[in-house]
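Handing you this structure, nothing more for now.
As you look at this complex, bear in mind that one protein chain is not there, while each of the others sits in place.
Chain IDs A and B follow the sequence of writing; residue 1 opens each chain.
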Amino acid sequence: MIDYLLTEEQVMIRDLCRQITEEKIKPVAAEYDKTGEFPWDVLKVIAQSDLFGVYIEEQYGGMGGGVMELCIATEEFSKGCGGIALGYSATALGTYPIILFGTEEQKKKYLPPIAKGEKLAAFGLTEPAAGSDASAIQTTAKKEGDHYILNGTKHFISNGGDAEIYTIIAMTDKSKGPRGASLFVVEKGTPGFTFGKKEDKMGIRASSTRELVFTDCKIPKENLLGKEGMGFIAAMRTFDQSRPGIGAQAVGIAQGALDAAVQYARERKQFGKAISTFQGIQWMLADMATQVEAARALVYASAREVDAGKKDVGKDSAMAKLFASDVAMKVSTDAVQIFGGYGYMREYPVEKFMRDAKITQIYEGTNQIQRNIIGLALIKDSAKK
Amino acid sequence: MSSIRVINDKCTGCTLCVKVCPFGAITMVDKKAVIDLDKCTLCGACLDACRFNAIELKRESKKTENIDQYKGVWVFGEQKKGVIQPVVFELLGKARELAKNLDTQVSCVVLGHNIKDKAQELIYRGADNVYIVDNQKLEHFLDEPYTKILANLIRKHRPEILLSGATIIGRALIARVAVKLHAGLTADCTALDIDPKEKILLQTRPAFGGNIMATIITRNHRPQMATVRHKVMKEAAIDKTRKGKVIEENFDVTLLTSRTSILEVVEEVTSTINVSEADIIVSGGRGMRGPENFALLEELAKVLGAAVGASRAAVDSEWMPYSHQVGQTGKTVCPKLYIACGISGQIQHLVGMQSSEVIVAINQDPSAPIFGVATYGIVGDLFQVVPLLTKKFKETLKR
Partner (left out) sequence: MNIIVCIKQVPDTTQVRINPETNTLIREGVQSIINPFDMYAIEEGVRLKERFGGKTTVITMGPPQAEAALREAISLGCDDAVLVSDRAFAGSDTLATGYTLSMTIKKIKDFDIIVCGKQASDGDTAQVGPGIAAHLDIAQVTCVRKIDEFKDNQLTVERMTEEGFEIIKTRLPCLMTVVKEINSPRIPSLKGKMRAKSAVIPTWKGKDIEAQEEHLGLIGSPTQVVKIFTPPPRPKGQIFEGDAEDSASKLVGILKGIL
C-alpha cells in the first residue's frame, strides 16, 4: 500500500479498526450475512472503542477528526463486512446534516450520544417515487403553531428502525419545487413515526433497510435543521461530504476481495503448482491491486479536500465514489473468478464481497447520477473560462 | 553462612513457632522466642507460623543445608472425595523406578478425611511408606492448610524428591510449597530420570507449546520437586504381596487456618469423562457447524469410552463448555488416541494435543494443517464419516 502519510492518530484509528475487523467482524460476517440480523454486538464494540466519534468535534464528545478519519474506519470495517460497516457509516450520513447545519443547541443535544455510540443515526431522503429524481419527494411537513406535522413514506433507509436519530427531508412548500424542501430531525418513538418491513437484500445483509412511515407525526419546530427551503441544498452538501465514505466502503470491500484472492491463489494447486505461479493469475491480481490503490488514492484525496474546507467538492467526491464503487464491483468479480467454482459457493467468502460491492454503485446517488454531477461540473467550469 | 534471628520488638510470645518447629529448637525465655542454633536447621517452618513477622531468616548459602540428609522419593497422594486420583498410581510407578536407581524408599503422603483405608492400595501400587494426615478440615483441598502441612512434613522427613500430578490442585499446591521450602520445582514434566553420575533428578518437560523440550535439574536444593502430566507415566500395577508402613502424622491444628473456604463443590454433568484424564478424546471444531451436531461425537465417544473435546472455535461459539476446550487457552492433553473432527488445526489447537500418541484427523479440506500432525487422516465429510466410524467400532468392539 502506498504510504498516505497518515497522522499518528489516524494510524491509531486504522490499527484499532483493523483489530476490530479481524477479531470481531470477520468471524461473524458470514453468519450475519445469512441471518440478516442487525449486528448490535459488533457496533457495541465499535462504540466502546470510541470510534463512532472520530469525525465529531471534541466539544461534542468526539475525537475531533473529519471525513478522512471516517473513511479510514469505514474502509477497515468493510474489509471484513460491507454490511456491518454500513451500520457505522450510515450513522455518519445521518449525522452530517446536524454537524453541517445544526445550531449549537441541536449539536449539543444530538451529537454526544452519537459520538459515544449510544445512538445510531440515519438519513431519510429516498421515497418510492423519488430515487435519483429527488425533486419528486412527496413527504410533507406542515407548520402548525410551534410544530411541524409530517406525512409520507421514506423507503430503502439504511439503519431504518435501528437508529434513534433520523434526519429527514420533507416538503414544507410543494409549490416551490426543490426550493420548498426542508430538513428535520425526527427521533425514534415520536408518535406517528413508524417503520415498514425490513428489506431482504442481495448484499450488505447485516445492515437494516426499512421504510419510515410518517402519519401526522408531530415534531417541535426546534427540530428544523437550517432554514425552511434549504433542504435540498443541505442534502446535496451532505452528500458531497459523505461520498468519500461510500468510496471508502468500496475500497474496503475491494481490498478484502483482493486479499482473499491473493491468499487463495497461493494455496490453490492446479497442474501441480500453486495457481499464483501462473502469469495469467498474476496479471489479474496486479490489475486488481492497481485499481484498488488508485481508488484509495482518489478517496483519500477527496476526503482530505473536504476536511481542508475546500468549496465545491461535489465533482471530486463524485469521482471518488464513482471510481471506487466501480473498482469494488470489478475486483470482487475478478476475485470470484480466481476462486473458480469455489468462489461461487457460499462457503467461501468472495461471493459475498461481490454481492456487497454492487450496492456501492447504486446508493447515495447511482453512478449514473455521479457522472451527471461530474459532467455538469466540467461544463460549468468550462463555461466560466 | 546463614542466620536466623527473632526480632524481639515484634515477638508477642504467642508460642506458635515453638509448636511448629519440627526440631524442638525454639523455647520461650521471658515471653520471647529464643532459637537454639545448634538444633535449628533453618528450615523456615517458624517463619510461616509466625503471624507477626518476628523471625528473620537470611539465606546466604545457595545450597539447602545438610543436603545429604534428604532421602527418599515422595508422591503427593491427591484425593478428591476420598478417592485417590489415577495420576497418583502413575506417579507411584515412576517413583519406584527412581527409588530403585537411588537405592531408597518410596513414600506417599495423603491429606484428607477418613482416608486411612486408602493406604493399603498405595502400598500395593508401590509405596513403602504411606503418611496419612487425617482431619475433617482436610476433606477438600484448601491451598493454605495443605501447603503448611505438606511443607512441615517435608521439613520433618526430608525427602530428596517430591512428585505430584500436574492437576489443578497439584499445580496450585506444589508451587506454594516450593516457595515455603525454597526448593526447585519443575512443572508439567513428561519424563523423569535419574542422572547416573550425580544421582539427581532429570526433569524433562515441553515448553513453547511443545515445540521444544527442556531437561531441568535442581542441583543444590532439596527436595527436587516436579509436577507431572497425566497419562504420560505408566500406572503402577497392583501387587498384593507388597508390604509397607502406614504412618499417621500429627500436626498442630493452628496449621488448619485458612483464609479461603469452600462453599460448594459443583460437578458439571457434561464432563462425563474429563479430557485431561481421558485415554481417548473425540474432539470437534468449527466444522461441526452447530452445538446439536456434537451428539454425533458423543455417540462415537460412548462406543470408544472417550471424552469429548472441542477446539477454541467451537467453545467460543458456545457449542461446548470451556471445560472441554483443548489448546493454548484450554487444556493440554496427551491421550493415546485423539480424533479431531472438523478441526482445521490452527497452531493454538495443535500445541494442546500434538503430543497425543495417535492422532486421527477427519476434515473436508485436504490442505488443513491438522493433517500435518495426523497419524491417520480421512479427507471427507465428517457428517458421513463419524456415524460410519461409530457403527463400525460398535460392530468391531462388540459394544
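Structure notes:
Assume a residue touches a chain if its C-beta (ideal position, glycine included) is under 8 Å from a C-beta of that chain, and two chains touch if they have at least 3 such contacts.
These numbers were taken from a predicted model, which means no experiment stands behind them.
Screening B:Val75, B:Leu297 or B:Val373 against the full complex identifies B:Val373 as the residue touching the chain left out.
Touch with the chain omitted from the figure is made, among B:Ala25, B:Cys40, B:Ala301 or B:Val360, by B:Val360. Summary of contacts with the chain left out: across B:Gln120, B:Asn135 or B:Gln328, the touching residue is B:Gln328. Against the chain not shown here, chain A presents residues 9, 12-13, 16, 19-20, 23-24, 45, 48-51, 54, 63.
Hidden from this view is one chain, which touches chain B at 48, 58-60, 62, 80, 140, 143-144, 147, 167-168, 171-173, 175-180, 182-188, 202, 206-221, 258-268, 271, 274, 276-277, 280, 304, 322-323, 325, 328-330, 332, 336-337, 347-348, 350-351, 354-355, 358-361, 366, 371, 373-381, 384-385, 388-389, 392-393, 396-397.
Basically, only the chains that are shown with their structure count from here on.
With each centre defined as the average position of its C-alpha atoms, the distance from chain A to chain B rounds to 57 Å.
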